[in-house]
Structures are given as structure tokens and as C-alpha cells.
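A single protein chain has been omitted; all remaining protein chains appear in their positions.
The block that comes next holds subunit A.
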Amino acid sequence: MPAPYDLNDDTVVVIIGTGAGGGVLANELAQKGVSVVALEAGGRYVPDDYINDEWDSFGQLAWVDPRTTSGDWRVAKDFSGLPAWIVKAVGGTSIHWAGASLRFQDHEFKALTTYGQVPGANLLDWPIDLKEMEPWYDLAETKLGVTRTGDRAGLPGNNNFKVLEAGARKLGYEKVHTGRMAINSAEYDGRHQCMQTGFCFQGCKWGAKWSSAYTDIPRGEATGLLEVRDHCHALKIDHDAGGRATGVTYVDKAGNQVTQKARIVCVAGNSIESPRLLLNSASDMFPQGLANSSGQVGRNYMRHVTGSVYGIFDKPVRMWRGTTMAGIVQDEAHHDPARGFVGGYELETLSLGIPFMAAFLDPGGWGREFTTALDSYENMAGLWIVGEDMPQETNRITLNHAVKDRFGQPVPDVHFTDHPNDVAMRNHAYQQGKAIYEAMGATRTLPTPPYPSTHNLGTNRMSDDPRLGVVNRWGRTHDVENLYISDGSQFTTGAAENPTLTIVALAIRQADHIAGEIAKGAL
């Protein structure tokens, strides 16, 4: 039956969230003839609507519903109500992401086996490996138009990249290039080539960067089988006496609480809201929260080992010009415990405009140490650290019953404390970043602490063992057979790579699996 669908239509797959996971899953299922209702908490924007202004764009796109923070991380002190910088809109955080599209390395799917037991870490191997994921990565790279894959050329290097590249080579690094980016180096798939505008984080007004907002979502809708309902905030997943999911109760655009019946429910609300929704769906049958017999829902929250290094030079760089993240050093991405930590990290170009630089360079900082750095803004180059952080059971999303959102539901508390391995890795990366810029004659280098999380991972982890993980190898929850997790919360471990490509590859794979189960009559 074609869209739009009736609330009582229990043949539809209901997907909560329309970002890299949910948006892709919705389109892939619709392309396979499956009826889909996608619920999106945010509004709908097209590239023309995006704003080349950091705070105005933040006001337009960011998820700023109330959240609380705890733990030792500095974000809890400096941005206590903003643990994550993610998007509330059709297309989700695929509007905001920088486009870096890297495959995981094989050993990263086998973190426990490769790294061994790390005290305090809840390491686990994924139930899948690179070999299994390769065909799905191929499809994801083709969908996103990733540069330096297939026959797609790399992006040209901007000023910020040129400083990074030359400094890295002086240090002897060899795997240095303008990245594998889901940003067109030439027109591709009906999308414009990159015009080196900057403002990648604010939504690409050219559509040169892939986002589900203007690719998968409209294509899914064009099949007539996908209905996207924006401004619809999911409250809980309903189930029957047999423990099967029966639908999703949500507040619709008009403010009414309604329930959409479903044959299958897929949760793709990012790693804070997805576990929150499962926990808020607790019932007499599932008192710990839905799909939480393992007790792992909300646990193992990962956010990557991050941080930035900015180098100041005696001559201009103008780092904000051009593609924000088209520049990478991959020589530290391998596993080599001789460095004093397990796992590896990437170094990627990054720049912020003056408004966000003032907010994030040294949150809380003031006086001339702070302002003289900004005075040299034009002469700054910047890089971002993306490294594998350790999953820890105590880093977790819980319900904060003391604080309620506008629907009366407890808000998520995001608790995070660095593992000693995370600290050792970050310090190593800070030193290497500093060395890169000093090799180019930097007169001053500055370490910047992690920003509110953009990579939120692991809170509904994947494992074949239902005691250790929330979902199986297909992202299907162990406890509820017609309930799936379709975002980065299913990551067993975080790897060193930006997560979106893997989220997309898993979504394409999951769509294939779900369509197969439906065709078999198994769901």
C-alpha cells in the first residue's frame, strides 16, 4: 500500500530518525518495495535553507532539547547542557557531518582479540568483520560518492591541508592526503562539485556533501512507499503480551499524542536518544527498559578520543577557506602498543570560524593568553584528533528523573570519564599535532579540549551473545524479534575512523536483511 499510511496500518516498518542510519534504511527498504513510515523529531530543510553562519546555523539545526551531563569529562563542566553537537532535522546529523568516510580496519572489528583485556575497558569483538563488511562498504562508498574510492578523484587541498601535509611529511608521515570524503570532487549523482565554501558543518548549500536529507529521503519518497513525518517526537515503543513490538507512540506535529502501528520498528535516533527511547519504553514485561535483558542498553557510551591542535604562524593560512575536513594523516591509525596505548588515531584538518573558535578554543578561558591566540586567527592552521576510545560500562546514558522534557519524560544524562588509554592516546596525538605545526615554523601551538560529542557510539552494542550485547549481527535486538537498532549505537567498539560510512554500510546491509526476512515471511 502506498504512502501516506494510516496510524492503524500494522504492515509498515516504522523507523525513528532520518539521519545516516535511519534515512538510508528508509530509502533502501522503500527501494525494495517495503512500506515505511519514518518519524523525525526535527523539521525539514533544503540546502537553500542552510545558513553560512555558525550560531545561526546551530540555532536552526542543533538538537538542544534538555540533557544533563556527569563524569570527569570537561564538556560536563563547560557545556553541561550540551553533551553532543548533533542535529534535529530530517537528514539528522548527516547534514552536519564533515564528510570523512573511512572504512574500519580489520583489527578494529576484533578489538578484544587484538588489544587483549584492558583493565576498566569493556572490550568485545564485533560479530562481523571487514571481509563481511567489504561489499557493503562498496555500496556505501558508491552511494555517498566517496572520493579516492571507485574512480572518484580526491578533493584539491586547501590552505589548511597544505600546512598539515607539509608538516606531516617533514615528520616522515606518508599516509597524508585530502581524505576519502563524501564531498564531490566533480559533479556526481546529480550533486554539485565542492565549491570550497567552508561551512561544511552548517549544511552544504551546494549539496556537494552527501546527506540523507536531499538524497536518500526524497528518493525513498519518490517510490511512493516512504512517508516521512517531521516534527514527530517518539515517546515509547509499544509491545504486546508476547513481547513483540506493535508500534511507536509519539507526539505529532500538531502536538497530539498518537500511536503508529508497525510490523517492525527500527531505532535510529543517535546514541543518546536511541537508548533513552528503549529505557523510556520500560514496561511490566521489560522493567529494565525494552531490549535490555543484558543490562547493556545505554552503556559503553563512546565519543572517540578527540581534541584539536591549532598552530599559529608568522604568515597567513586562512584555514576557514575550503572544505573543512579534506585532509588526513593516517600514519598513527594502526595498533602499536609501544606508543603507550592500544588502538590508533587519525589526524584530520579542522577549522572553526571566529564565533565558534571563541567558544571552543579554551572554554572558560579569558585574558591575553586567550585573546592573543584569537588575534592570530588569520595565521592559524588546525587539526582534529579522531581516535578509538575504550568502551566502559560506566560511561553511559541513563534517565535523569529529576529533569523532564516538554513531554514530561526524563531527560538523558550523559556520563563520561576518559579511560587512561584515552588520555595516553590524546596526549600522544597532541604531541604529534604540535610537532607537525612546529616543523612548519609555528610560533605557538595550542591544544584544544574535546568539543561536545559529534561521534556518539556504542550504547546498544552488537554481540552474538545476548548477555553481552543488545543487538545481534543484523542490528536486531536479542529480546524483541521485530525491533532493530539502525544507528551508531549498535557499534561494539568505536575504531579510529569517523563513523558515518560504517553507519551507512550497516544500514544498507540491514535493509537487505529486513527485506529478506519480510520476503521469507519471517517478520
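Note that in this section a residue touches a chain if its C-beta (ideal position, glycine included) is under 8 Å from a C-beta of that chain, and two chains touch if they have at least 3 such contacts; residues count from 1.
Convention: contacts and distances are computed from a predicted model.
One chain of this complex is left out of the view, and of "Sterol carrier protein", "Sugar ABC transporter permease", "Twin-arginine translocation pathway signal" or "Heme ABC exporter ATP-binding protein CcmA", the protein name its UniProt record gives is "Twin-arginine translocation pathway signal".
Considering the full assembly, A:353 is the residue among A:81, A:154, A:353 or A:466 that touches the omitted chain.
Interface note: of A:64, A:153 or A:166, the residue touching the hidden chain in the full complex is A:166. The omitted chain makes contact with just one of the residues A:7, A:374 or A:423: A:374. Among A:220, A:298, A:322 or A:449, only A:322 touches the chain left out of the display. The residue touching the chain not shown here, chosen from A:7, A:64, A:153 or A:195, is A:195. In the full complex, subunit A touches the hidden chain at residues 52-53, 55, 156-159, 162-163, 166, 194-199, 205-206, 315-318, 320-322, 353-355, 357-359, 364, 366-368, 370-371, 374-375, 377-378, 440.
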